[in-house]
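Take a look at subunit A:
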Amino acid sequence: MIAQALENPWIRQLVNAAMLLAVINLGVLVLIYLERKVAGYIQSRLGPVHVGPRGWLQSVADAVKLVLKEDIIPAPADRFMFVLAPFFVFVPVLAVFLVLPFSSGWVAYDFSLAALYVIAAGTVAIMGIVMAGWGTNNKYSLLGGLRSAAQLISYEVPVVLAILAVVFFAQSMSLVEIAEAQRGFRWFIFQPPLLVAAFVYMIGQLAETNRTPFDLPEAESELVSGFHTEYSGIRFAMFFLAEFANTFFASALAVVLFFGGWDGLPGLTGALWLVLKSYVLVFVLMWIRWTLPRVRVDQLLGFAWKVLVPIGLIVVLWAAASVVYAGGVAR
Partner candidate 1 sequence: MERDFGSALRTALAGLPEGAVESLEVSGSVATLRVNLGSLRAVLESLKSSPEAACDFPANLTAYDTGEEMFLVYRLASIERGWQALVLCRVDRSEPAAPSVTDLWPGFNWFEREVYDMFGVRFEGHPDLRRILLPDDWEGFPFRKDYVSRPSGSPLRGPQPIDRGVQG
Partner candidate 2 sequence: MSLEPRTDPNPPTAGPETPAKGPAIDAQALHQEILDLGTQGMVMNMGPQHPSTHGVLRLILTLDGEEVMACEPMIGYLHRGLEKMAERRPYRHFLPFTDRLDYVCSLANNLACAQAIERLAGVEVPERAQWLRVALMELNRIASHLLFLGTFGTDLGATTMLLYAFREREEALALLEAITGARLTYNWIRVGGLPDDMPENWDKGVLAFCDLLESRLPEYDRLLTDNPIFRRRTEGVGVVSPEDAKAYGLTGPTLRASGVAYDIRRWAPYEKYAEIDFDVVVLRDGDTFARYLARRLELEQSVRILRQVFDKLPEGPIASKVGKVLKPPPGIAFSQVESPRGELSFTMVSDGSPNPVRVHIRAPSFANLTVLADLVAGNKVADVVAILGSIDIVLGEVDR
């Protein structure tokens, strides 16, 4: 009967979505634990140790605490915006996971414009952050929201350029096909133009996921916590969840775009390879976060427009040239 029900495309999509949601939430819990442990070891301390064996359950405890906490809405806040903002941040992150292929058949929804969709859907989150900044009616949050808008829009450009270069090579916008094109260790990272593109992409994603050295929207030493200063309880949890889900997604997308997707040595399932490679990239992001100081807002924007965008443009031209003249296409 279950098999019969799954024949129905609606039910199948619902099941897919539910599974995805579970995977994301679980993944984020693991990620938070990892972040704390990695930060702990980088900073020569232990990280969580008390809740569960080796602190394994710390994230669960935190999640329970956040859910149970009182949900405070500041009196001068713009209630409508304030309440709505976390959803605007959270939902796009879920939406982009829809098209992320974990393995050849393991994708919730595969369509031919997935690469474009990822960019478009991801950008909606900026709205949520600006709404949070404005709706809180707090000057620190407002500054954080504005910084965030400027930053995300600026860094979207190099990221798009980097993805565009990949699309040239794969001759497709479907993430599944992009990954398929790299099977058998013909990863795009080994193509010189795309190696540069990968760097541009990772730096851009570092900024888009608001992580040090680009964590200006929530720079705790300047803006207290930026746009989510006044959020508490479940609403804060949504921002938190979105941030970590976004970090994971950025890494997973990088794996799909540059590191061969689920391609790996035989013995493990493809999906496991993808997750494993993503976690390696996430680790790199964490490593960067706990090592570098934060840049200033003018340096941040200057770097995007004066360094990354020109490099991105050159990479696009280079990629186009190698596809057309050098036969760089993999298939």
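A word on the picks: all candidates are chains of the complex that A comes from, given by their letters.
We adopt the following convention: a residue touches a chain if its C-beta (ideal position, glycine included) is under 8 Å from a C-beta of that chain, and two chains touch if they have at least 3 such contacts; residues count from 1.
Nothing here was measured: the structure is a model prediction, and the numbers come from that model.
Enquirer: With subunit A shown on its own, which candidate in 1 or 2 touches it within the complex?
Expert: Candidate in contact with subunit A: 2, the rest do not touch it.
Enquirer: Under the stated contact criterion, what part of subunit A meets candidate 2 in this complex?
Expert: 42-45, 139-140, 143, 146-147, 212-213, 215-216, 219-224, 290-299
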